[in-house]
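The complex appears here minus one protein chain, its other protein chains still in place.
Now for subunit A:
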Amino acid sequence: MSYTAKDPEKRPLLALVDQADPPDVATYERGGGFRGLRRVLSGLSPAEVIDEVTKSKLRGRGGAGFSTGMKWSFVPKESQKERKKYIVANGDEMEPGTFKDRLLVEGNPLQLVEGMIISAYAIQASHGVIFLRGEYHLGLERLKIAVEQAKAAGFLGENILGSGFDFELIVHPSGGRYICGEETALLTALEGRRANPRTKPPFPQVSGLWGAPTVVNNIETFSNIPHIMANGIDWYLGLSACGDGGTKLYGVSGRAKRPGVYELPLGTRMGILLEECAGGMQDGYRLRAFLPGGASTAFLGAEHADIVLDYPTPEKAGSRLGTGLAILLDDRASPIGMIRNLEHFFAQESCGWCTPCRDGLPWVEKLLIDIEEGRGGPDDILRLQDACRLIGPMGRTFCAHAPGAIAPLESGLRLFREDFERAVQGGGAVVPSAQERAA
């Protein structure tokens, strides 16, 4: 079976994705597009839409995995005429090793637009913003075209399809900072400020953009909505291989034969993703460990190479599903070098608001550089462990940046203990020789 075959029944998210020539409104409709929206606006109440999405067991695809229907249910229930509300797509895909949302916005932007219109109706939002990474130039261009086309075809604007529902949608290109992917930081950026996260509560569903109730969902999450509303809860639950609903965009980067994005049933095994989809490791490389879903997820060792990639299983193993795009550490790369690279990223991208994150992460990076280059001592491993304890736990900082930064470090210190011990005993980090790898 080919994992890249177009199959609207089993692989709805990528069925119409065409990166060379994304579907226009007519092509999108011929492929089943706007069926979900038509069904919603021809008689479902907002509460019924929220109920169906909740029952579909769609969980947020941005990394946190919160129930989408439940998130929406926290929004005050006034109609859009009574209270201004916002719906925001988080397309600030900057999690290192994650490249799925770019595929969706470049390959089928109308799917995202339809998902946002339905979601806006469910929470009764009148205004929507697609917050897109500043580097996604092609995606930005195509999203703007898609919004214009949807408007011209009567799917955006006033009184959509004669339902009395109004919705305006704009696209905002980011100025570029990883922290904008944090939902409250994203909203702060949209208000034209330095994108420091806000403390929660209040949650954005109650007080978000410009103080109005706001829902922020990931691009992939929104892209699921049209299919749920068009094809029903049972169909959607049936797509999955686990207790939650739908397919998931999984992916692999690193020394695999065919790195890429693959749409698979939620709860697919890592073995299927790595061996069957990505073709296994490149010749001469063996899998040593992997980050299952982006830079802010903890390392899992090769013994987990066939782990079930649903939401609960990686958590039980000490990591997270995260974005679902795995980064591979092979046996010819230095684990300390990889962790140093990750911590450089997190130190650089800290917004600087909370002291443990702002001061702690550069300190971690310096220690790692010392260890890697042979200037470290045994105490430095203890100092890194201290840093994990002092920076990592949720609640020490406003947002999840610091806990995310500590996840690969803390797990790496355990998993690659021997590498660290050897590096501090002299000589620094070494890339294992062929002989050692064979042993």
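Everything that follows uses one rule, which is that a contact is a pair of C-beta atoms (placed from the backbone, for glycine too) under 8 Å apart; a residue touches a chain by one contact, two chains touch by 3 or more; residues count from 1.
In this text, contacts and distances are computed from a predicted model.
Engineer: Among "Cobalt transport protein CbiN", "Extracellular solute-binding protein", "2-oxoisovalerate dehydrogenase subunit alpha" or "NADH-quinone oxidoreductase subunit E", go ahead and choose the protein name stored in UniProt for the chain not displayed.
Structural biologist: Hidden chain, UniProt protein name: "NADH-quinone oxidoreductase subunit E".
Engineer: Per the definition of touch given earlier, which of A:130, A:273, A:327 or A:406 contacts the omitted chain?
Structural biologist: Once the missing chain is taken into account, the touching residue is A:327.
Engineer: Quick one: say which of A:8, A:157 or A:260 touches the chain that got left out.
Structural biologist: If we include the chain that is not displayed, A:260 is the one touching it.
Engineer: Among A:31, A:238 or A:337, which one touches the chain that has been omitted from the display?
Structural biologist: A:337
Engineer: Which listed residue (A:172, A:248 or A:320) would be found touching the missing chain in the intact complex?
Structural biologist: Residue touching the chain left out of view: A:172.
Engineer: Among A:43, A:162 or A:192, exactly one should touch the missing chain; which is it?
Structural biologist: Considering all chains, including the one not shown, the answer is A:192.
Engineer: Could I get the residues of subunit A that touch the absent chain, sorted low to high?
Structural biologist: Residues touching the hidden chain, for subunit A, are 93-99, 101-102, 133-138, 172-178, 189-195, 210, 251-255, 259-261, 291, 295, 325, 327-330, 333, 337-338, 341-342, 344-345, 348-349, 351.
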